[in-house]
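Yeah, one chain of the complex is gone here, protein chain that is, but the others are all in their spots.
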Amino acid sequence: MDKPLSRPTDWTRRGVIAAGTAAMSLFVPGVAEATPDDLENAIRDLFGDRPLSEGRVVVGLPPIAENGNSVALNISVDSPMTPEDHVRQIVVLSPRNPIATLAQFRLSPSVARADISTRVRLAGTQTVRVVAEISDGSLWTGKASTYVTLAACVIG
Amino acid sequence: MRAAFAFLLGTLAACNPQPANTGAEMDLPRGVVRSGYEFLQPETRILQDDDFENPGLLWVQQGAVLFETPMQGGPACASCHGEGGRLLTGAAAHYPAMESQSGELVNLEGRINLCRERYQGAPALAYESSELLALTAYTASLARGMEQSVNITGAAAPYYDAGRAYFFARKGQYNLSCHQCHDENWGRQLRGDTISQGHGNAFPAYRLEWQDFGSLHRRLRDCDSGIRAEPLPYGSETYVAVELYLAKRAEGLVMESPGVRR
Partner (left out) sequence: MAVIRISAPETAEKNEVIEIKAMIQHPMETGYRRDERGDVIPRDIITNFRCGYNGEIVFEAEFLPGIAANPFLTFYLRATHSGSLNMSWTDQDGQSWSATHALTVA
């Protein structure tokens, strides 16, 4: 995963080019990247083979993320949030990041509304999946996509 | 034919009162000055405008605390400049400015360090140190929403000329000048970006690319390395001069620090 990079000893012209290439490789697929399989495996590790239903989970991402380092993410789950019927857990998953799981949230019934906002890193254009576990044990899933654009200049 | 040529020369001379190093460049016309804010995606603009979520406010908050804290060998910033920076309101909009004692042009970072060394018995802070970023963030925030307005006359004039010369000079492996992107091609696409006019009015700013808060000099260093030119050291006299040129060039824009940029 972490291939050794050529390390220029002095800032010769060739060294600068090598360093530039090394810096770029951080953004090139293949350095460290999850696959859709990793996403499925992460869900299986957490919830086994329990059935997953589409719905109840709404995921919000901007249509275009001008930098993948910080992308606004909103999750809301349709739930009354009472002691008898509430969202117990929410998991955010990526099919493309180095680690498929981005975050996990645990909610108590004191959380009045199953609505969470945060900011995530997205290593490229992708569809983010969210799985919510309800207090009755049922699992619900929703997703949202965003285009992550490339900056004009590569620094490095 | 000869008449047309003479007319062209006349037009160039009228638009370009200052000599430039290659002769044909023009400054950004006054009427089209647009903040980098306008080139951001709506979500990034919302982030800058949010009174809570703008990450730069973390540095402003830290700076507000440092500002009121007495130094071991001297007074707190607030002892001279008033509680809550009352007496510094708007000051940052006039930087860089000439410093009367040394006769040199100083930016906000330089001014803060002069205060520390002269009046507070404290050592100068390093560029991009968390304390210097916090103090510049805080003092710049006291001028948020005010128009940038710098003095480029008298002793400041040679600095302005030097800053402008740097802006127009082609450099690096790409042989590009700041002017070629930010005067001649702003508003056009370069990969996923829209090229901005290259103003500094959001700085010090939180840059998504850095995932961090940083000074204008850090941004200038990024531009220089982006065109594969060797970046100048932090706080270099040339970068401070470029800051002065940029501030004058951005006249009419308001201070946005703590800004958010991509």
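A and B are the chain letters, set down in written order, and residue numbers restart from 1 in every chain.
Please note the rule applied: a contact is a pair of C-beta atoms (placed from the backbone, for glycine too) under 8 Å apart; a residue touches a chain by one contact, two chains touch by 3 or more.
Quick caveat, the model's predicted, so the values are computed rather than measured.
For the omitted chain, the shown partners it touches in the full complex are A, B.
The residue touching the chain not shown here, chosen from A:Thr101, A:Thr125 or A:Thr149, is A:Thr101.
With the whole complex as reference, residues 52-53, 55, 57-59, 61-62, 130, 211-212 of chain B touch the missing chain. Listed here are the chain A residues that touch the chain not shown: 2, 5-7, 19, 22-23, 26, 31-32, 69-71, 81, 92, 94, 97-99, 101-108, 110-113, 115-122, 156.
FYI, only the chains that are shown with their structure count from here on.
In the complex of the two chains, the chain A residues touching chain B come out as 11, 13, 16, 20, 62, 64-67, 69-70, 72, 149-156.
Against chain A, in their complex, chain B makes its touches with residues 40-44, 47, 173, 190-193, 195, 208-209, 211, 222-223, 225-228, 230, 262.
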